[in-house]
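All protein chains of the complex are present and in place, except for one that has been dropped.
Let's look at chain A:
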Amino acid sequence: MKAQSSVQINKEWDIVGARQMGREKAKELGFGSVDQARIATAISELARNIYLYAQRGRIHVEVINDLNKKGLKIIAQDEGPGIADISKVMEDGYSTSGGLGAGLPGVKRLMDEFDILSDKEKGTTISAIKWVRS
């Protein structure tokens, strides 16, 4: 099993490719069907954000093999305009009220760990981990 794979996001169709990649990796790692669906949805959301706000970027999927646990790490990277107010986009009801879907709070809920780094004009890197339930 390859430890890392990635998909370039340039057009809407690429979102499907990213979902597919994440789901397959999740299946291989032994995630149950609910968690597979959650991982795919989280990737979908992150890829869609790239497509909508940064136009281009990448989704990496990485297997984590810790001593006593296994997990899947998603990294969404873009060189878009960056997020000016991270607290705001992490607020419930901020993005969803505009009908944009689950938003970043949704991604955080779907995954176990979540981190976000953003610089104005330099872009945004979001990483999220889901652990395989033992």
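In the analysis below, a contact is a pair of C-beta atoms (placed from the backbone, for glycine too) under 8 Å apart; a residue touches a chain by one contact, two chains touch by 3 or more; residues count from 1.
In the analysis below, contacts and distances are computed from a predicted model.
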Which of "Amidase", "DRTGG domain-containing protein", "Nitrogenase iron-iron protein delta chain" or "Phosphoserine phosphatase" matches, in UniProt, the chain that is not displayed = "Phosphoserine phosphatase"
For chain A, which residues touch the unseen chain?
-> 32-34, 37-38, 40-41, 92-93, 96, 101-102, 105-106, 109-110
